[in-house]
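Have a look at the structure that comes next, please.
The complex is shown incomplete by one protein chain, all other protein chains being positioned as in the whole.
By letter and in written order, the chains are A, B and C; residue numbering begins at 1 in each of them.
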Amino acid sequence: MISVALLGAGRIGALHARNLAAHPKAHFAALADAVPATAEKLGQELGVPVRGVDEILADPGIQAVMVCTSTDTHAELIERAAAANKAVFCEKPVDLSSERIRACLDRVSTSGAPLMIGFNRRFDPHLSELQRRLREGEAGEIEMVTILSRDPAPPPVSYIERSGGLFRDMMIHDFDMARFLLGEEPVEVHAVGSSLVDPAIGRAGDVDTAAVLLKTAAGRICQISCSRRSPYGYDQRIEVHGSKGMLRAHNIHTSTVELADAGGFRTAPVMDFFLERYTPAYRRELDHFLYCVASGAPPRPTGEDGLRAQMLADAATVAHQTGQPQRIPE
Amino acid sequence: MISVALLGAGRIGALHARNLAAHPKAHFAALADAVPATAEKLGQELGVPVRGVDEILADPGIQAVMVCTSTDTHAELIERAAAANKAVFCEKPVDLSSERIRACLDRVSTSGAPLMIGFNRRFDPHLSELQRRLREGEAGEIEMVTILSRDPAPPPVSYIERSGGLFRDMMIHDFDMARFLLGEEPVEVHAVGSSLVDPAIGRAGDVDTAAVLLKTAAGRICQISCSRRSPYGYDQRIEVHGSKGMLRAHNIHTSTVELADAGGFRTAPVMDFFLERYTPAYRRELDHFLYCVASGAPPRPTGEDGLRAQMLADAATVAHQTGQPQRIPE
Amino acid sequence: MISVALLGAGRIGALHARNLAAHPKAHFAALADAVPATAEKLGQELGVPVRGVDEILADPGIQAVMVCTSTDTHAELIERAAAANKAVFCEKPVDLSSERIRACLDRVSTSGAPLMIGFNRRFDPHLSELQRRLREGEAGEIEMVTILSRDPAPPPVSYIERSGGLFRDMMIHDFDMARFLLGEEPVEVHAVGSSLVDPAIGRAGDVDTAAVLLKTAAGRICQISCSRRSPYGYDQRIEVHGSKGMLRAHNIHTSTVELADAGGFRTAPVMDFFLERYTPAYRRELDHFLYCVASGAPPRPTGEDGLRAQMLADAATVAHQTGQPQRIPE
Partner (left out) sequence: MISVALLGAGRIGALHARNLAAHPKAHFAALADAVPATAEKLGQELGVPVRGVDEILADPGIQAVMVCTSTDTHAELIERAAAANKAVFCEKPVDLSSERIRACLDRVSTSGAPLMIGFNRRFDPHLSELQRRLREGEAGEIEMVTILSRDPAPPPVSYIERSGGLFRDMMIHDFDMARFLLGEEPVEVHAVGSSLVDPAIGRAGDVDTAAVLLKTAAGRICQISCSRRSPYGYDQRIEVHGSKGMLRAHNIHTSTVELADAGGFRTAPVMDFFLERYTPAYRRELDHFLYCVASGAPPRPTGEDGLRAQMLADAATVAHQTGQPQRIPE
């Protein structure tokens, strides 16, 4: 049993908290939230004591900490937990600034504490199968990766304003997936974006519809497209072309029932959003973290993975703003 | 070039006539129809001379005859054409009476003339591929065959009244397909039927919705279902289960375009009816007939195939009427 | 919180036990099994006390009992639990004898205790959606129902010998589904069966491949096929044709990943077996039982549903053995 504390009891924190409470190999030792009532409510639901962050980090009985607080607090909490010699799981992103991430990773590295970044999609059973089969060579040498992500509906503009923009907030998952699948670092980014879904998003200086081209040193190409609107559900598709063929992951529909009538054949929309679509991914992500803490195996995705995805998001943001393709620093 | 005459210029006759006129290995020598105006119209369209049946059969230059007249004239025309030493293609069925078919086949056999029966589905590229792959053992030993045929809409009751009933008129294609796929003769037939689509069909003594179970001596099972109604197009599916797996043939949709919106995913209906759905099958059927005439190879489906399908249709009709399963005479 | 005891800790009992232990509205008060070690092992895993059946039934604090013991004990345990004034959930079947079921239901009726029979498929989200949409008229008036069930591999012959035969052991789920979907009682059964998968099954007097035709008083037709072999996974499909169109439920595949290469397009097998395929169904089944106990609503499927399915299974068994279609007594 690994003794784990969780910091941050918001939407994603509550999800991790429930998985943690149900996990047979975890002892859910404590939880904290900046808003005491939020922490209390979740603590009572799960029968977990609410404690302060300082107290948690000072408790030598707690082996691991899951950081699910607001983004601006991630880097500092990672550093403090690592300094306290705890294994750290942190929700993406480490920070909106690549420089800040780099500094954080340096400190974590010095501490020797293990750090895992929460790119949940790598743990989706289908996407991890896709990646495994690519590595096993079923599609041959990879030539082109196409990733499509479409959210059902845009978040509130208030959220958009603090999000770092679509490339950092939403497409960062796709940048991580691109790296995960390509098996090679992108060196060049082209980006185009528009505000077509909600003019208020444009007025807030962001885009809601965007597409990116990545190219690696070996010449492999990756297409990514994102939208904040998808009337038929949370669209999450990946397609990889290689010298021997194509491997792709389809969407998951909400039902297997089909109607055929004079209007044709109708099947159900796809799963509605990430909490539902990636439920098994979040469980498997936690499994991996706990396994690594127990076994001493280095967890993945690493802090470096978090940094690399952020650098791609930064470069895409600049590419979109300047209209000029950007090179990715090594 | 094979010199061919065609008897009967109705719906199915006209279809064969157009294929014959376009066929590079056929000389379309003459056509006849009981209704002179029908023959004239088609003859002018295709540039083919209209002649009388007697004249056609007496012409030694004509090597082959395609019989597409009304069912009640098939057996006699086959006999006369065979006696005149012509290769004969006859649309199914040879006759509504198995005894009459048997007598006809005896006379054809005596004449030595080749006879092919028009079970077009055997020549559908997909269904013939299905049969070939079954023979090659891809599904292993066959255990169960399921055939589904649904017409878009019922024919006029006046047609139903002269048709011999659903089992002889419509399901006969499925009986032939069952034999084609099973590779073994059914020995037992169970049948249930109802008039659910159009009460007038029931009043005419027929059914419009029916299902049959066949069993072979080796214990293989075949399910057939037919309906005179299918709002989403002409439904034609076959599924075969064997010791190693399943082979099935899906429907063909009228379009590849799909719409996804808040109501889900919508694809087009399936092809509307047999003339459209089986266009390539009719062409390949004619190819086979002409190839056999030219090469001397025995054509298939044979007259015996026509007889066997009719015996199954007869047995199913009795099984439905009496409520008792019927044995198929050897 | 409903206080529930569970009798029988075998495969299906353990499944219900784990769902019960995790259910927020249930207090899992006790469990029992004829083999003490089996009960102890599960009790320790779930932290549930092991008690004797007599003790459980005598405990006035226990409101509900789930009967998951061997089939030959079901009827008596139902009667005793009902006499003790407990709500009863019983795994299918109540008994292999329809007479015994009828006697049991009479006693339960006298007691006034609620009784629910475990036909889990009715609670599958997809199949219950299918049934709901049929009732709402999306397919129009029902004309034909086709149900296909194929197990991945046959059970041991020792199991087959005590099972009551394929029609009672396996197809009983499909008979219940037929009644659930048709909305009308079948009045006639035709059955054919063979031993094609494993000759030892045939020697044990049973079949491993079977097909049935049902007909209702209104003339609706139902096709059911079952096999004890399915190399591509647990095949569970239903298709319903009505006057306005078709509603069908497809299989669930184990992965969304597809490979396209020179050999074509390949997708994953379907889910492997019922415990995996119907995981959500078992949870929803328990939800319904607990909801009914709490609210006083009458649970479904009822004892009468259990009896009706058993009568169809009996009739199919006789139909297969005699080669004669059977009428279903009212």
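Convention: a residue touches a chain if its C-beta (ideal position, glycine included) is under 8 Å from a C-beta of that chain, and two chains touch if they have at least 3 such contacts.
Values in this document were obtained by computation on a predicted structure and should not be read as measured data.
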Looking beyond the chains shown, say which of A:Leu42, A:Ala81, A:Leu115 or A:Ala210 touches the absent one. A:Ala210
Write down which of C:Arg162, C:Arg266 or C:Arg327 is the residue touching the left-out chain. C:Arg266
Pick from A:Thr146, A:Ser163, A:Ser255 or A:Thr279: which residue touches the chain that isn't shown? A:Thr146
Of C:Pro125, C:Gly140, C:Pro155 or C:Pro231, which residue touches the hidden chain? C:Pro231
Residues of chain B in contact with the chain not shown: 125-126, 129-130, 133, 138-139, 244-252, 255-262
By the contact definition given up top, give the residues of chain A that touch the hidden chain. 141, 143-144, 146, 148, 150, 188, 190, 192-197, 209-211, 213, 215, 219-221, 223, 225, 227, 229-232, 235, 241, 243-246, 323-325
Hidden partner interface residues of chain C, rising order: 231-232, 253, 260-269
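Quick note on the criterion: only the chains that are shown with their structure count from here on.
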For chain A and chain B, what's the span in angstrom between their mean Cα positions? 58
Express in whole angstrom the distance between the two chain centres, defined as the mean CA positions of chain A and chain C. 41
Chain A, residues touching no fewer than two other chains: 260-262
